[in-house]
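Heads up, one of the protein chains got dropped from this complex, but the rest are sitting where they should.
On to chain A.
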Amino acid sequence: MSGVGSGYDLSVTTFSPEGRVFQTEYAGKATDNGVPCVGVCCKDGAILAVEKPEETKMMLPNSNRRIFTVSRHCGMAVPGKLPDGRQIVSRAQQEAENYKRFYGETIPTKVLTDRLANFCHVFSLYWHLRPLGSAALTASFDDDGPHVYLSETNGVSYRYYGIAVGKGRQGIKTELERMKLDQMTCKEALKAVCKCLIKQRDDSSNKKFEIELAWISEETGREFVRVPADLAKECEAAAKKEIEQEEDDDSDMEG
């Protein structure tokens, strides 16, 4: 117990003298240090992408999925702690089903993400609960077009043109800001998103990785589905190639 503010980070029910709740901030860090996730909203749909490191060589490809389907028109990527993320997803599925049963219509994305934010918020109110170490990156397509929302563990949820969370998010965000997302189709954006993800990777770690891609657009019949494996591979390869090309150009100029 030394230094200013120390001792105030033991519970979500205690504010520090500066008015901060350290535990929720720590929980946010679980997301920040997790795998990088990107969500972008394009002209005709929305894309979610997650880059997952290969944990061990013995793991089957496509295991430990981080992109889930919530309802026909809506899907979710969960950065951070995966088990916590699955809780959010299963809650989202329940909310979507309940809304449909009660009102006979699909749940508007705003309502869904607000409810999820509330769900997360509840975990930062009681001393006997631990805040969730995950967020919910939601992509959907409803009557007024495609949406991307991020509901965070501290209970806020905002709508974005494009957003990145997890490791290397700053770099990706800068890349996203340069893109003209509202003029791109999903198919065009797919490669660009792969490129962002690969670019921000730490070159020193030669760990293998896998990019999980899912989208919802007019082309998929407004249903949230995984990007077909061959198309995903194609985009990844094209993105890698472009990055190499750029690097070559750079070194040429230097030389």
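Keep in mind that, in the parts below, a contact is a pair of C-beta atoms (placed from the backbone, for glycine too) under 8 Å apart; a residue touches a chain by one contact, two chains touch by 3 or more; residues count from 1.
Note that in this section contacts and distances are computed from a predicted model.
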- Query: Between "Proteasome subunit beta", "Os03g0833700 protein", "LexA/Signal peptidase" or "Putative mago-nashi", which matches the UniProt record of the unshown chain?
  - Reply: "Proteasome subunit beta"
- Query: In the full complex, which of A:Lys100, A:Lys199 or A:Arg222 touches the chain missing from this view?
  - Reply: A:Lys100
- Query: Which one, A:Val70, A:Ala117 or A:Ala239, makes contact with the chain that was left out?
  - Reply: A:Val70
- For the chain left off this view, which of A:Arg115, A:Lys195 or A:Arg226 is in contact with it? A:Arg226
- Note on the structure: Across the whole complex, the chain not displayed is touched by chain A residues 68-72, 93, 97, 100-101, 223, 225-226
